[in-house]
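Shown here: the complex without one of its protein chains, the others still in place.
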Amino acid sequence: MFPIALLTDFGSRDSFVATMKGVILSLAPKAPIIDLCHEIPPQDLRAAAFQLRTAEPYFPPASLFVCVVDPGVGSRRKIIWGENGRHQFLAPDNGLLSWLQRPIRRWRSVENKGLFLPKLSATFHGRDIFAPVAARLWLGLPPARLGPAMDRPIVLPFPKVEATAKGVRGEILYIDRFGNAITNLSHADIGDCRSVAFRGKSLGAPRSQYAQTERGRPLALFGSSGFLELSVRDSHFAKRFHARPGNRVDCR
Amino acid sequence: MFPIALLTDFGSRDSFVATMKGVILSLAPKAPIIDLCHEIPPQDLRAAAFQLRTAEPYFPPASLFVCVVDPGVGSRRKIIWGENGRHQFLAPDNGLLSWLQRPIRRWRSVENKGLFLPKLSATFHGRDIFAPVAARLWLGLPPARLGPAMDRPIVLPFPKVEATAKGVRGEILYIDRFGNAITNLSHADIGDCRSVAFRGKSLGAPRSQYAQTERGRPLALFGSSGFLELSVRDSHFAKRFHARPGNRVDCR
Partner (left out) sequence: MFPIALLTDFGSRDSFVATMKGVILSLAPKAPIIDLCHEIPPQDLRAAAFQLRTAEPYFPPASLFVCVVDPGVGSRRKIIWGENGRHQFLAPDNGLLSWLQRPIRRWRSVENKGLFLPKLSATFHGRDIFAPVAARLWLGLPPARLGPAMDRPIVLPFPKVEATAKGVRGEILYIDRFGNAITNLSHADIGDCRSVAFRGKSLGAPRSQYAQTERGRPLALFGSSGFLELSVRDSHFAKRFHARPGNRVDCR
């Protein structure tokens, strides 16, 4: 009874996600489906890779993650299946699975057209390919039936932490709903860092909780993703400091 | 174990949808519920009719669609049940079911107050009527118990394609999350059209996939709904060209 988790950039305005669920339940009426997230900004592979990395470890064993952020839909890009010893994944071959904390160890190229809907559109492979393939995997289809094994999927490099004269420099990966700017800096990266700086402004040493800072003051702390986050207690860091993914963050 | 699919304009800000689910599960604890879409713009019957038309064919047999976009709530408008040989539907009698690809073949007026919640509000029949009636249908209530058969529900006309001197003229039905402008023009309508034009700008002949055009260039192609769509690869057609539902699209 493992669940199928859906991660897309389809949003909630339209019926794209529901249509995928309709297809899945038409084939596998008892499959439990969880919405991982559908508000990935259109075609934003980094945001999708980050969300998947963050949420995946908390899902039940054998969960199947169906990830459809797919700027290349309708082109000759491949669709791939992978498993990392804990969960299995379907995604376009575009790097979306690159940031998993436990890397994929076996890949297949999904090519068996007998598993797809009979008529393929050029724009909605979530419905026509991903959904029916997911339903069939849930029903027990052996992954070998999907298509040939493959070795080298496309990789989306995880942003590197650089050494600087006085410490390390990372960057913002993602802005969450609360306006927290989540960086690529782990505990191990920053060691005994005394001061986190963004755009020349010092946020002091990383705190262990919001309550250590007054309301409205910016701070840095290690968030639930395991990475250093820049926040303002009870307010929106990103709006106030015009922070965006890719902006640099320094630790000294 | 067919699912109940909910289509509303209730949005996700409030607890309206959850309250409907609470009522359904209070009566039918095992009913599977799928959110078709709740972000229909308030009272936008055309958007609702379009979403239902597009998603419905992909749902499991016997699915019950509960559609609550209801500008007339609290007035004397009827609530109707229908079935099209594949699925069944509940909706206000306002044309919401008019655009189904497979038309309704039997209608009933939902009038049996014994099936409703005991106390009716003037503003939330989704909770007070639609949800308990849906739960009871799911549990096996024969549709004849809902109320009398009826013949002539209100019809929302599907926009017509007009013949022009040099070809055909359609209109935009719907703008999706990605900014694609979906028209009412089918393959059959446009035949061997050589050029699609919007506001005097030619988008060329319909393409078969996004990848045939450069990033940032507008194009026309047949989308997943089966209709011609106006798009910009990796960008937002509607914002860039100020496209809105009702705008004309010419094919020559």
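Each chain gets a letter, A and B, in the order it is written, and its residues are counted from 1.
Everything below uses one rule, namely that a contact is a pair of C-beta atoms (placed from the backbone, for glycine too) under 8 Å apart; a residue touches a chain by one contact, two chains touch by 3 or more.
Quantities reported herein were computed from a predicted structural model and do not represent experimental measurements.
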item	value
Given A:Ile79, A:Leu97, A:Val110 or A:Leu221, the one touching the chain that is not displayed	A:Leu221
Hidden partner chain, touching residue among B:Thr19, B:Asn112, B:Gln212 or B:Ser235	B:Thr19
Among A:Met1, A:Ala163 or A:Ala188, the residue in touch with the chain that has been omitted	A:Met1
Touch criterion as defined above, residue of B:Ala122, B:Ala165 or B:Ala188 at the omitted chain	B:Ala122
Positions on subunit B contacted by the hidden chain, ascending	10-16, 18-19, 21-23, 25-26, 29-30, 42-43, 71-76, 121-124, 127-128
Residues of subunit A in contact with the chain not shown	1-3, 5, 7, 12, 32, 34-39, 51-52, 54-55, 58-61, 63, 176-178, 208-211, 221-224, 229, 234, 236
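Throughout what follows, only the chains that are shown with their structure count from here on.
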item	value
Where subunit A and subunit B are represented by their mean Cα positions, the distance between them in whole Å	30
